[in-house]
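Note sheet for the following structure.
With one protein chain held back, the other chains of the complex are shown just where they sit.
Chain naming follows the written order as A, B and C, and within any one chain the residues start at number 1.
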Amino acid sequence: MSELRSILVEQVERLVADAGGVAPLREVEAGHFPQSLWDGLSEQGLALALVPEEAGGVGLSWGDAAALWQVLGKHGAPVPMAETMLGAALLSAAGVEVPDGVLALGEKAAPFGRHATNAVKLDGARLTLHPVEGATPGANIGREPRDDLTLGQRSAAGILPNSHGPRALRQGLALIRAAQIAGALERILALAVDWANTRRQFGRPIGKFQAVQQQLAAMAGEVAAVQVAVSNAARAVDARGLAEAGFEIGCAKVVAGEAATFGAATAHQVFAAIGITEDHELHHFTRRLWAWREEGGTDRAWAAEIGKLALARGGANLWPDLTARDA
Amino acid sequence: MSELRSILVEQVERLVADAGGVAPLREVEAGHFPQSLWDGLSEQGLALALVPEEAGGVGLSWGDAAALWQVLGKHGAPVPMAETMLGAALLSAAGVEVPDGVLALGEKAAPFGRHATNAVKLDGARLTLHPVEGATPGANIGREPRDDLTLGQRSAAGILPNSHGPRALRQGLALIRAAQIAGALERILALAVDWANTRRQFGRPIGKFQAVQQQLAAMAGEVAAVQVAVSNAARAVDARGLAEAGFEIGCAKVVAGEAATFGAATAHQVFAAIGITEDHELHHFTRRLWAWREEGGTDRAWAAEIGKLALARGGANLWPDLTARDA
Amino acid sequence: MRFDLPDTPPGAEALRAELRAFLAEAGRAWTPDIRARSWMGFDRDFSREVGARSWIGMTWPAAYGGHERSGLERVVVLEEMLAAGAPVGAHWIGDRQSGPLILRLGTEEQRRRILPGIARGELAFCIGLSEPDAGSDLANLRTKAERVPGGWKLNGRKIWTTFAHKSDYMIALVRTSPAPEGGSRHAGLSQFLVDLKLSGISIRPIRDLAGADSFNEVTFDDVMLGEDDLVGAEGAGWAQATSELAFERSGPDRYLSSFPALSQGLDALAANPVPGAEVSVGRMVARLSALRGMSLSVGGMLERGEDPAVEAALVKDVGNVFEQVLPEHLRGLLDPEDSPAELRALLAALTQLTPTFSLRGGTREILRGIIARDLGLR
Partner (left out) sequence: MRFDLPDTPPGAEALRAELRAFLAEAGRAWTPDIRARSWMGFDRDFSREVGARSWIGMTWPAAYGGHERSGLERVVVLEEMLAAGAPVGAHWIGDRQSGPLILRLGTEEQRRRILPGIARGELAFCIGLSEPDAGSDLANLRTKAERVPGGWKLNGRKIWTTFAHKSDYMIALVRTSPAPEGGSRHAGLSQFLVDLKLSGISIRPIRDLAGADSFNEVTFDDVMLGEDDLVGAEGAGWAQATSELAFERSGPDRYLSSFPALSQGLDALAANPVPGAEVSVGRMVARLSALRGMSLSVGGMLERGEDPAVEAALVKDVGNVFEQVLPEHLRGLLDPEDSPAELRALLAALTQLTPTFSLRGGTREILRGIIARDLGLR
């Protein structure tokens, strides 16, 4: 990890931890916006992190951004900072000035849409910015706001460069969710290990039982696979742009979706009854894992896309294609 | 289990055991036919077991026959007795006199075809009997003969009653293979349990390790599922005839195929290195499991058929259909 | 292990038809969340209606409010209720566990006092097993009942008690004497019939991750029980509770919990065909059919008075895996964006419930340990 990245990760870790652990998660699930967490992150200039320095941003790489999203996921951070970063990056790339505040992505089931002042829409290469005029509240299984929005007339518009492609929004969101999944999985693995070392049954910690050890070890393998897949996808975006990184992003979302399913099931199996209580923090992460695997394209949808591509290219090209994409 | 069935099962068990355990399996895999085993089983009149008493047979139920096939599978018995039983049952049902000796089913990849004197073919409801004039030897992954045959002019013909249906051969074979799988799984489970109690690692029998216990327990569940599915299918044939038992037979073959895959993998995992040596008996059963799941329709093919039916009937009919089929 | 399919009981067809007509009518009011919860849903009105139709305590003697029908007829009722996703929680435990326990081991007075009310669908039961320091390891129970003049004094704490806050009685497994030094850790436990209205009992609901309040923590503070509240023999509680668990493990509630989603999933797939979906569907249906056969076989053994402890553990193990993966399989076929809202809601509810499937009635690891011992692993 580069030094810059380590510093950023540490900063965000601290901000999120200072916000009170799972307190903001409970807050947002009860219908309130954790404004101070948002403000804290905003003050670091995070919203403009993916905007180039020459355009007034921080100029982070996607690799750095993915590392930050992983930290946000690790804490379940219930603010649309990752989404806003993506929206700002696209606006800036299309030459549109980035407004302050929360950016909503799209108008259907928009993450934290009710808290957004503006929304970003993409039609082909044409990116438009709209004021948010109303929101019909909705929620995903993680009880994060997912709202259908009423948008006003576009307030600005621009054309995304070819390097971004017509699916830049979906692909960006897929990478965000995959990175958040990586972080949340890391978290529940750590929680499960702690619990296994603490909880005693039959006269010893349950972590001494081979069945528990084997399950958590298998889970660790999945966590590692997601982390690598996310790094690989972010690196591909840095090397070739969003438009040409669909394969790597799709791979990351597939592996993340599978690992989210397996990891949540495994953690709950280890935690048994205590893990399904509202008082315990586990479910804040498992419910988000179940929700995030559906967003930005399910693992099924992305697998179909990657699979179609592989079938069309044929067996002889599979390995050459895979290695040719080394960033 | 009825008393008749217990006696028959015991008789066949004894005959197969007397034939020398895995010796006949080694024999057939080396290219020889275990004639004495075949003769022993034939002398019990087994070939005509499914032929009604009034037609000179034994008049067993399909439930009884399935129990016998399970025993044959448990010993891997490398003689085409189950196939001959099926051929004879169909010939008799079509009013054709049953010839002596091994019956081949069909002409492509016919089980033990090289050892057959006659072959049975089914075209719609029309069943024909042909002398076998030549065989191009082949084998399945279990190294059992699966031969392409040259057949002579039909020597007899008849019409199968509607209760049997145009797929009587395939369905009968599917049920046979599912039953054999049930038996072979029972066998490798027993072998694995014995080994786990015998083999010591880290100062104790490996069966003391929770990981081994959990794997074998999961395998036992699969074995039970196959046994029940096979009983259910045989009962359906007894109650409604082959033609109307396609659903239950298909279910049995699907569950058997899945369990064969899981069971063989689990047994090999428990046996580790010793289990993959030619000298050990395990592979005679695992190779047959891998072969039998492909024959009489793969689990995939049967699942597709059952699934299509369920989709066509719709959700509201799923449960009523399932319960309406109680034999 | 040994599974033999029982014959269908006479009259099963007619009984099913009655049930289906009743459930079709009652089901109009059920939301996806109710269907997903099924026997984790508590609806006293519904249970009273079921009782009025003679579908609770079906096998019990008429003298205690039962209907003297066969165990296999009872299975027909259970199957139909669960396949419809009916909210049977208010009578389920009484019908399945507590009633049979009292019938088998209770005093005549207990039978007359309790069973008719269960059969009418009026008395709801919960089971007090787990404690904060004893989840899977029940020998570690600390709640204790001390002999006092005229009865017993109960002190301690139970946790994860499903529906305690809505129930009338709890069957509690507690310690009545210390485990003997060097003897079985399971000795000295007894079962009690605890009226939850007694003073000294406080019940704190524990909300679950989906926001429902089915679990509770129940505290006993000098609760006075009568002599006639001991169920069965003093000190034999462990064996009694264990055989109850075996009974619990084989029911259709061990493989049908996710069934409503499969049924609705078929319709969604028929409306919006997904290429190749038939293979996954066929695999689920085949397994469902096999599991139903396994469960019925155990039902037949119970009917014949046999002791299918291991067979029941196998049903629960295979069945729980099926219940847990079924929503995932459907999710693997149906993209949420293209699914009907009701199915989406049902799957969301099930996703949050499935972790409990392999807990209730013994965790997967415990069950597999039981099976392994029976296989002869030592």
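Rule of thumb we're sticking to: contacts are C-beta pairs under 8 Å (C-beta built on N, C-alpha and C of every residue); 3 or more make two chains touch, one makes a residue touch a chain.
Small disclaimer: the values here were computed from a predicted structure and weren't measured.
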Contact with the hidden chain (one of B:T150, B:Q269 or B:N317): B:Q269
Candidate in contact with the missing chain, chosen from B:S36, B:N197 or B:T261: B:T261
Which residue of B:L242, B:V255 or B:A301 touches the chain not shown here: B:A301
Touching residues on chain B - with respect to the absent chain: 141, 200-203, 209, 211-212, 261, 264-265, 268-269, 272-273, 275-279, 282-283, 286-287, 290, 294, 298, 300-301
Touching residues (missing chain, whole complex) on chain A: 1, 189, 193, 196-197, 205, 207-208, 210, 212-214, 216-218, 220-222, 224-229, 231-232, 235, 247-248, 250-252, 254-255, 258, 299-300, 302-308, 310-312, 314-316, 318-320, 322-323, 326-327
Contact footprint on chain C, counting only the chain that is left out: 274-277, 279, 332
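Throughout what follows, only the chains that are shown with their structure count from here on.
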By number of C-beta contact pairs, the top two chains: B-C
Gap in Å, rounded to a whole number, between the CA centres of chain B and chain A: 51
CA centroid of chain B to CA centroid of chain C, Å: 37
Multi-partner residues of chain B (at least 2 other chains): 210, 214
Junction residues of chain C - those touching two or more other chains: 365, 368
